[in-house]
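Only one protein chain is missing from this complex, and each of the others stays in its spot.
Letters A and B name the chains as they come in the text, with residue numbers starting at 1 for each one.
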Amino acid sequence: MIPAQFDYLAPTSVEEALAALAEHGDEAKILAGGQSLLPVLRMRLNAPEFVIDLGRIDALRGVRDDGDAIVIGAMTQHSVVGSDPLVAEHAALISKAVEHLADAQIRHRGTFGGALAHADPAGDLGAPALALGAEFVIAGTGGTRTVPADDFFVDLFETAIGEDEILTEVRIPKHTGWGAHYEKFVRVAHQWPIVAVAATVRVDGGTIAEARIGLTNMGSTPLRARAVEEALAGQPATEDAVRSAAAKAADGANPPSDLNGDADYRRHLATVLTRRAVLAAAGG
Amino acid sequence: MDLTHRFTVPTSVEETWAHFQDIASVAECFPGATVTAVEGDTFQGSCKVKLGPIALVYTGSGTFLEKDEQEHRFVVEAKGKDKRGNGTAGATVTLTMADAAAGGGATDVQVVTDLAITGKPAQFGRGVMQDVSDKLLGQFVSCLETRLAGGAPEPSGESGPTSAPGEQSDAAAPAVDAPPVSVGPAPAAQREAPAAPHTERDDSLDLGATVLPILARTYWKQGVAVLGVLALVIWWLASRD
Partner (left out) sequence: MTATQERPSAEIGQSRRRKEDQRLITGRTRWTDNIQLPGMLHIAMVRSPFAHATITNIDTSEALAATNVVTVLTGADLAAEQGTLPTAWNITTDQKAAAHLPVAVERVAFAGEIVAIVVARSAAEARDAAELVDVDYEELPAVLDLKKAATDEVLAHPDLGTNKSAFWQFDSAGAGTGTSVDDAIAEARANGILIEREYRQQRLIPAFMEPRSFVCDPTGEQLTLWSSTQIPHITRFFLAVVLGIPENKIRVIAPDVGGGFGGKLQFVAEEIIAVLVARRTGKPCKFTETRSESLMTAHHGRDQWQTLTLAATKDGTVTGLKVDLLCDLGAYAGTVGGGVPILGAFMFNAIYKFPAYQFNCTNLFTNKTLTDAYRGAGRPEATFAIERLMDELAVEVGVDPLEIREKNWITHEEFPFTSVCGLVYDSGNYEAATAKAKEMFGYDELRAEQRRRRESGDPVQLGIGISTFTEMCGLAPSRVLGSLNYGAGGWEHAAIRMLPTGKVEVITGISPHGQGHETALSQIVADRLGVAFEDVEVLHGDTQISHKGMDTYGSRSLVVGGEAVVRAADKVIERAKPIAAHLLEASVDDIEFSGGRFGVRGTDKGLAIGEIALASFAAHNLPDGVEPGLDADATFDPDSFSFPHGTHLCAVEIDTETGGVTMRKYVCVDDIGNIVNPMIVAGQVHGGLVQGIAQALFEEAVHDDAGTLVSGSFVDYLVPTAADTISFDIEHTTSPSTNTMLGTKGVGEAGTIASTPAVVNAVVDAIRHFGVNDVRMPCTPERIWRAIHSRDGGDGTPGAAMPHFSEEEPGRDSVEGADQ
């Protein structure tokens, strides 16, 4: 497993990285942890002339409090995100999802922004980010722009990040006090989820005041299960109420079929897992 | 793997048929494709497919296996090899036209594509290539549809083909809660990108196109978006690049 030859660039600032990207453009790939890119390079399913490693840009690492949001640097490793107290307090859904993301080795190498920019619809972070209404800060040579989660995921492996842009950080609006659960269904622990459901709810006196639900691997992008969210609002956090709302989980979804299950089975799973995720989230 | 798409265009069968006088007009509809040579019923070219971390270039050729004007049916076979020896892609596209069941001088078009991708891309995990193939075929068929419906001189453009009422492409099924189109800067620069005139996406299928910023290399981005693989129509490149 030897990749084709490439030049390795390791900028130490976002500006340098952008300049490299501008210079090499299509001939370059960004390395942001490499847990998806390197296997592809080793299988020679891509052979860029340049690999731009963002791993030495310290400014892209870390979690900080920014008032009504927490901000996660794009190059923050999953293991750091997963153990960060700010994330746990204000975006518990992210913590729960990271707990089950791949395996410990990958969590120490892979990065939060790298995974989101990779935009694998079976990735574990897209659905929570979508559910929490994350905002994606994208830097280009002309400055930075912020893209809401709803607009960030465009298609299979495709995001709103332009060819000469870099995702620098992800702002996650605080959901302090919200219950959260990530219900992931796999056959073996290390595989991508067949389906997973990210649910976070605000329970007020036994009633679900607000619910936000993201679906993993139910289409070409992470999806919001808005029909379920609407059906849950104002409902008691009971099994029956949640079951009835969760039945809408797969409404309109167009999930893939593969060796682990066909689209119909995934639609069914989505309803079961949504119910479980919401109940677990509501139960604290 | 057989994939069937059906759609209806408002023109008559004869008019519709007339759109396909040369094979390149079919080939050009395939996302990422560049036709480098046409000779009678045969074309040569390449197809650049980019999918997230994957980038493949297939080179190959295509030919009309059958062109039956009476039955309004043609069959194009295209075959290509990945430039890096990762495998092959081949497709047999059978397009049949008939008077629309609904009448009104319209034409029902059926496109059956038998797609075969071999080698490493087919082994890329979780059957992702299947999804990509579906998507590419959806775009391919939409392009055909546009050409048939509107006779647009360009096979695709950023405005993209519109979905005809009869559209049944599986690949075009909307995802739940597709994000609303956020209108970014108009990707005018794409027009100027000569290298990939046929790779732009169909907006009706893929809302992502409109959120792209203006970028000097946007056309590459479009190539990425289109990605894909395989081939449907793949083209022999006389001179390999």
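Here is the rule we go by: contacts are C-beta pairs under 8 Å (C-beta built on N, C-alpha and C of every residue); 3 or more make two chains touch, one makes a residue touch a chain.
Computed from a prediction, not measured in an experiment: that's the story for all the values here.
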Chain not shown, touching residues in subunit A: 1-2, 4-5, 42-44, 103, 185, 187-192, 194, 257-262, 265, 268-269, 272-273
Contacts of subunit B with the absent chain, listed as residue ranges: 1, 81, 83-85, 87-88, 90, 116-120, 122-123, 125-127
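The definition used in the following text is that only the chains that are shown with their structure count from here on.
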Whole-Å gap separating subunit A and subunit B, where each centre is the average of the chain's CA atoms: 30
Parts of subunit A lying in touch with subunit B, wherever the complex brings them together: 4, 22, 25-26, 29, 36-37, 40-41, 43-48, 118-120, 122, 140, 145, 147-148, 150-151, 153-158, 160, 162-165, 192, 215, 218-221, 223-227, 250-254, 256-260
Residue numbers on subunit B that touch subunit A, as the complex places them: 51-56, 84, 86, 120-121, 124-128, 130-132, 135, 173-177, 179-180, 182, 206-208, 211-213, 215-218, 220-221, 223-225, 227
